[in-house]
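Let me begin by handing over the structure; questions about it come next.
For this view, one protein chain was removed and the others were kept in their places.
Chain IDs A, B and C follow the sequence of writing; residue 1 opens each chain.
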């Protein structure tokens, strides 16, 4: 598994983009993250991941889902070994739009370790953050379910409580706070409150100029590193 | 919420028994647990819970499932307030035959507290035990999924590891070890290894004489208390 | 299984009511349906069904959900035999708030037949209506998912298309059209368009006077029979 530098960035197009559009965004993310020497996690539709990897080889190629099965039966399931084989380096699990049972999440985190993929697990409340931290994924994304898709940023109390809940259990888990983050100020705020990484979905996708938006957000991370 | 005395016992007929049969078993469990002054958790089909409560009022009346909704829409969902209203004192959540997502389990444990019902959460691996303990249910049942329905008892290492995983997070959670427990010796073994409670399903249901079996298992708990 | 007279009525309190409140509504439904000699399907929380049956024995006692398992393992599942045993006469399946896979619905309809319970299956589009009719439940409820909880009544085209989709497959299935029905005029409209039954949830629960509302709606059915 690769080792991520902090602060790092995530571009998560969910199901908003595919094909030529997601390749275009990936190339821009590759270029801008190289400019600022920032590790950039980038997700895409499973069928597009190979092409994203080829077009933007410096991005941390990331799947939006993975199942926990081993090679064998399992129709329509996402096989960890198949992801690893095409260069996938990380997988997002337990997003509110794709929640997992505790037993499945436990197995999936272990399977990710087994095949050498970083696990990035989404979480809502501080109690859920602590619970998930006990299963020791590589990273976590804290996002209050009530804010998903609203464009509103998490309040300070939520960010501080969830960071603490995770760190009290396992200091080595990298933490992303990304709910509603869409400006340089948002980036500085959440990193200032202790997050290791940030980024976004609609804040980037819906910006009139993707390169400018990526530049605005990633340059804010550098300002912070240098200050 | 009531306060459970340790060591305590659980009789969990799952979907094996209903109607007159489950009432018969409940009356026997009520009688035998009174004889040994043991708190006895007893589950049943939701439609039978009122009748069980009336026939065996000293049992800790327990539902096998509950949803996390509040009064309102929700067709076919199990409303916490409706359980509390008929005298339900505890609910089992996250059984391997009925697994929950982390977000749902978090909400259900909180709803149980809200309405005054004890939450009893099932768990498999030590990592899952620690994770669930972070959400602070009243009790936990540790059972390796691979053993469910086999009639085999958990090995010592599993029992010790899961007890420790839970206690390291929250000392106040009561722990049941019940996988494959079906004899006086089994009861003594798991309590000797640190469990607060034990009991069973098929070990009891399939015994030729229910009263004798309950007597054998519960008397073993008293021997242990007195030794 | 009992034989339902048409036109019939349904009162479906979902998770809005429990305990004393649902008993009160059941008694009123029992009284008003007796007054007009109308068969009245009445649902409730599983834990309340016994008490509803005792308080209002003429209602068609109906569960809001049922699983397809047979007596045995199955923690937290709703056993058909346990329902039948306490007097349940019908079960609602596949509500939009509790959707089933095709294989599960097929098994559940068959289990209902096996134990002598009427199956009432919810459906959305005309294509889904035809599909479900091929599995031959006792009754169907047609409700556009987009209208659930809105208080709006289905338009004529939807009612006619779904009625036809079902009758083209199986003329013996009784059809309820109940989306947004809450007045005497609504009742006359949907029965006039060919439904065998109607009724409601929020249109009844939220009425200031339950008895008056039930009287208004059920008397409209009689007017129609006599006209």
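What we mean here is this: a contact is a pair of C-beta atoms (placed from the backbone, for glycine too) under 8 Å apart; a residue touches a chain by one contact, two chains touch by 3 or more.
Values in this document were obtained by computation on a predicted structure and should not be read as measured data.
K.L.:
Need the list of shown chains touched by the one chain that isn't shown.
P.N.:
Displayed chains contacted by the hidden chain, ordered by label: A, C.
K.L.:
Out of A:48, A:106 or A:196, which is the one that touches the chain we can't see?
P.N.:
Checking the options A:48, A:106 or A:196, the one contacting the hidden chain is A:48.
K.L.:
With the missing chain put back, one of C:22, C:56 or C:130 would touch it. Which one?
P.N.:
Considering the complete complex, C:130 is the one touching the chain left out.
K.L.:
Would you mind spotting which of A:55, A:69, A:147 or A:184 touches the chain that isn't drawn?
P.N.:
Touching the chain that is not displayed is residue A:69.
K.L.:
Please identify which residue in A:79, A:173, A:195 or A:220 touches the non-displayed chain.
P.N.:
A:79
K.L.:
List the chain C residues touching the unshown chain?
P.N.:
Output for chain C: 94, 96, 99-106, 123-125, 127-128, 130-136, 145, 169.
K.L.:
Residues on chain A that touch the omitted chain in the whole complex?
P.N.:
Considering the whole complex, chain A reaches the absent chain at 12, 14-19, 45-51, 63-65, 69, 71-79, 81-83, 85-86, 88, 92, 95-98, 148-149, 201.
The rule is simple: only the chains that are shown with their structure count from here on.
K.L.:
By CA centroid distance, what chain is farthest from chain B?
P.N.:
Between chain B and the rest, the longest centre separation is with A.
K.L.:
Would you mind pulling out the distance in Å between where the CA atoms of chain A average out and where those of chain C do?
P.N.:
45
K.L.:
Residue numbers in chain A touching 2 or more other chains?
P.N.:
None at all.
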